[in-house]
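Every protein chain of the complex appears in place save one, which is left out.
Letters are used for the chains, namely A, B and C, taken in the order the chains are written, and counting of residues starts over at 1 for each.
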Amino acid sequence: MAPDTSEANDSPAERLLPLYRTMARIRAFENAAEEASRGSVAAFGASSDAASMIRGPLHLSTGQEAVAAGICANLTRDDYLTSTHRGHGHTLAKGANITAMMCELFGRGAGTNKGKGGSMHIADFAVGMLGANGVVAAGIPIAVGAAHSAKIRGSKAIVACFFGDGAINRGPFLEGLNWAKIFELPVLFVCEDNRYSATTATDAMTAGDGAAARARGIGIPAESVDGNDVLAVDAMARELVARIRAGAGPQLLHALTYRVKGHVSVDAAAYRDPRELESALEGDPLKLAGLRLAALGVAAATVAKIDTEVRNEIDAALAAAHSAPATEPDEAYADVQDLGAGQWR
Amino acid sequence: MAPDTSEANDSPAERLLPLYRTMARIRAFENAAEEASRGSVAAFGASSDAASMIRGPLHLSTGQEAVAAGICANLTRDDYLTSTHRGHGHTLAKGANITAMMCELFGRGAGTNKGKGGSMHIADFAVGMLGANGVVAAGIPIAVGAAHSAKIRGSKAIVACFFGDGAINRGPFLEGLNWAKIFELPVLFVCEDNRYSATTATDAMTAGDGAAARARGIGIPAESVDGNDVLAVDAMARELVARIRAGAGPQLLHALTYRVKGHVSVDAAAYRDPRELESALEGDPLKLAGLRLAALGVAAATVAKIDTEVRNEIDAALAAAHSAPATEPDEAYADVQDLGAGQWR
Amino acid sequence: MALMSYAQAACSALAGAMRADAGVVALGEDVGNGGVFGQYRGLREEFGASRVIDTPISEATIMGAAVGMALTGLRPVVEMRVVDFALCAIDEIVNQAAKNRYMFGGQGRVPLVARLPIGIWSGSAAQHSQSLEAWFAHIPGLVVVTPATPADNYALLAAAIECGDPVIYMEHKELWGLEGEVPPEPTAVLGKARIARGGTDLTLLSWSGMLHTALAAAEQAALQGVSVEVIDLRTIWPWDRETVLESASRTGCLLVAHEAVQAAGFGAEIAATVAEALGIPVKRVGAARIPVGYARTLENVARISTQQLLQELKEFLNNRGRKRSMR
Partner (left out) sequence: MALMSYAQAACSALAGAMRADAGVVALGEDVGNGGVFGQYRGLREEFGASRVIDTPISEATIMGAAVGMALTGLRPVVEMRVVDFALCAIDEIVNQAAKNRYMFGGQGRVPLVARLPIGIWSGSAAQHSQSLEAWFAHIPGLVVVTPATPADNYALLAAAIECGDPVIYMEHKELWGLEGEVPPEPTAVLGKARIARGGTDLTLLSWSGMLHTALAAAEQAALQGVSVEVIDLRTIWPWDRETVLESASRTGCLLVAHEAVQAAGFGAEIAATVAEALGIPVKRVGAARIPVGYARTLENVARISTQQLLQELKEFLNNRGRKRSMR
């Protein structure tokens, strides 16, 4: 599915419907992946289960869908995107194939990465999605390089660079922003602030006023937005992307949202107050978007139809992933390098 | 020589005289080291000369003396200091022995580091000087750790952390400042801005308004000062150190100065406009301090006496370094590690 | 004697050190909540947040700050979660921690322990599955330790904290849940290997997770009439040459097996040393020089199984003495 191409002057309902669909697809994907990942990894007190279809740490973006949807609705297929360990939503919103993505999580040859990367490294270069990353903040320099390359090559592509609230305490955040600004590169930095870094509330680990204040300290214009309000994210992204395309250089968006699930799917997040989650769920982006659609007079049946289509889509993806063959063992030796291929020991 | 212990309510002349002496000692040390380092390293178009007494890259702080002198006048011997590759001035100002320092540069067993470190790693732990560092910005996390340690141990020591204008573009600058602030550590960050990073004018490589703006973006109070005006540096340092000792947490001082010499002693700095240097020399900190002393009515003979004492001191240090024996080759195997000592291959 | 998991054994050693010495502190991401593998469980409750220090995601500064702490009177234990993330702190480990004492002429000491777990972590793919012990063995100034059992994790972590040198302490990412008896008196010291199983036909040397594969292969070899001596190296640097050379000269041949990529792995150092010293047949079994893939099928190719190890062992034994032909 290609990224949304609705026009800026669409009516709010026309704008919101495809955003709602993108979010619903992400939510459905995350829920299905969560289900298939029980026992995926020994951590957070959970033990691993050899029967788990999805293996290893699975970072869900449940509850954060509005950020991915709102940003990517303003990108073209040629634009680039770099992501984090929590990258399913970004990948889907950028237009990757949902079945290939599920196959990747299942370790199938038909996966986006031929089963070589799994959730933490999911990528679809064909739609400009340059990869999730297992190292916090590591996508930032890569994004900056892609933007630098676009500028050198005279391409019109811009880069959306997603990272978490925890990532702004790693060095590459400073280095990457400084670099983007001195070379006036076309990058939209998106700090997807879900308030947690693994088991730790990020606030206590972050000095000053956070991502936007830091960006301004480096000379980069920055805005903040309610990251659960998809129309707000969309509008802000539209504005910032327009500035970037007009040559104004890098911009940063701080989107405040909430990590509904644990750090990884097997993490029960026992370290946080359940009431915090409860109140956060009241601001669930899909719920908010549903209410907004109703308020805008969109028929319930229209929304229900989207929900059904999405359910069918995810069921088909799951079925395909279940029946797809596992990656061939020989693939272990492919895509490593050309020179020296064969000299494996 | 112990750090200056003059009182804050000394008269300006009483305050300035020891600062002048500190600066004069640094200048004399740098000039002597420069002289002894001809042909020290093959770089910047120069070739190396086996006869050079001082070997390898020698980074001179000539013209930047006011920063080291003004800051260290406000530290006690128990306070810590971390430095950069350009660390002679900081080391002297913190109270290290000038002869041991010169011996270090000459590769003598009597050197501060037994000849193991040379200029780039000069250190005197006995006076709290925790080391120059060959890696840009690497002193920042170490400084922060020393401050964290002081806090945990209930020590009253504070840490002065020096770094260059180029260092604020490396990740540890962000990480270290953030860390210092969230733990409210007693660190004075000093950005010694000499406008160059090796052959590159730093300005073009630095987005935004520089060190102070970045610090503020991380929630750290920051001040700027004319780094060639030693009384101004001293006054500002007194203020910031007082804040830190009072528990106000980390502070940053941006001190603007100028790198009078090339990046290393063999670098003729052909990449910069000679007129820039010429005009910078008008603001030479020693010259300014001399004028100020005269204006304050200090007798020329008083200043001349300091100059003579300093000259004698450096002559003695040079003579001692020349005649001191080279580090024993066996020292190559000492101070490496305890466990595994002897298992050298 | 208590039954403990590998993670509990580490907790217990660290708690003991913290009780004995107020200068021992732990710092790193998520240590306050017990560590994501439970390897710090209960410590904040006992020692407080000022000694069990939650940090920002700032690996370079976690390591660098630990150097500053160690220089000024503390004994930090540094949490890096997995060795793969420590790649964000390599300058601080290699240029700062390892060289500090030497380059400053012995003025300071850096008594820190950096926990950098190695190994394939099931389903975690290329960026979370590395075994880089050979890297740190190559760096003067560092001690490198790879405990394979709960008892060793207890004894060796305690010893590492006491050691006074900077120690790269490499637990295995998949052993956290392994249970075993842990005697109250430490049964391992740094730098000393352990003959984990006696044997006469061949010396099989290993460490960390691979030790368990080696023991399983030896078990099966015994059923087939081959007597394999298994050595757990325990400490990668300084490694226990005496024990290894004695065993190898007794059995007459040495096989080194490790989970790390074989090419330029630490097995090369051992095999080369033994070949130099004894001139006996040597052989290594390590991972192919490929990244670890996500799919189970790919991950399995990157692992050394018991069957594979047994197979290599047999071939080696059969060919020994007939190695002068060119391959």
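The rule is simple: a residue touches a chain if its C-beta (ideal position, glycine included) is under 8 Å from a C-beta of that chain, and two chains touch if they have at least 3 such contacts.
What you see is a predicted model; the values in this text were computed from it and never measured.
K.L.:
If I'm reading the header right, one chain is hidden. Which shown chains does it touch across the whole complex?
P.N.:
A, B, C
K.L.:
Among A:Ala28, A:Ala138 or A:Val266, choose the residue that contacts the chain missing from this document, as touch is defined above.
P.N.:
Among A:Ala28, A:Ala138 or A:Val266, only A:Ala138 touches the chain that is not shown.
K.L.:
With respect to the chain omitted from the figure, which of C:Ala125, C:Ala158, C:Ala214 or C:Val230 is a touching residue?
P.N.:
Among C:Ala125, C:Ala158, C:Ala214 or C:Val230, only C:Ala125 touches the chain that is not shown.
K.L.:
Which listed residue (B:Gly115, B:Gly145, B:Gly176 or B:Gly227) would be found touching the missing chain in the intact complex?
P.N.:
B:Gly115
K.L.:
Pick out which of C:Leu43, C:Val94 or C:Ala221 touches the chain that's been left out of the picture.
P.N.:
Only one listed residue reaches the unshown chain, and that is C:Val94.
K.L.:
What chain A residues would touch the chain not displayed?
P.N.:
Residues 80, 82, 111-117, 121, 123-126, 130-131, 133-135, 138, 140-150, 152-153, 171-172, 175-176, 178-179, 182, 334-340, 343 of chain A touch the chain absent from view.
K.L.:
If the hidden chain were put back, which residues of chain C would touch it?
P.N.:
60, 84, 87-88, 90-91, 94-95, 98-99, 102-103, 125-127, 130, 132, 134-135, 137-141, 237, 245-246, 249, 260-261, 263-269, 271-273, 275-284, 288-291, 293-294, 323-324, 326-327
K.L.:
What does the interface between chain B and the hidden chain look like in terms of residue numbers?
P.N.:
Residue positions of chain B that touch the missing chain: 40-45, 47-48, 54-57, 104, 107-109, 111, 113, 115-118, 120-121, 133-137, 166-167, 169-171, 197-200, 204-206, 263, 271, 326-329, 331-333, 336, 340, 343-345.
Criterion: only the chains that are shown with their structure count from here on.
K.L.:
What is the identifier of the chain with the smallest separation between its Cα mean and the overall Cα mean?
P.N.:
Of all chains shown, the one whose C-alpha centre lies nearest the global C-alpha mean is C.
K.L.:
With chain centres defined as mean CA positions, report which chain is farthest from chain A.
P.N.:
That would be chain B.
K.L.:
Rounded to the nearest whole Å, what is the centre-to-centre distance of chain B and chain C, using the mean of the C-alpha atoms as each centre?
P.N.:
40
K.L.:
State, to the nearest whole Å, the distance from the C-alpha centre of chain A to the C-alpha centre of chain C.
P.N.:
35
K.L.:
Could you list the positions in chain A whose residues touch two or more of the other chains?
P.N.:
169-171, 204-206
K.L.:
List, in ascending order, every residue of chain C touching at least 2 other chains.
P.N.:
In chain C, the residues touching two or more other chains are 55-56, 58, 60.
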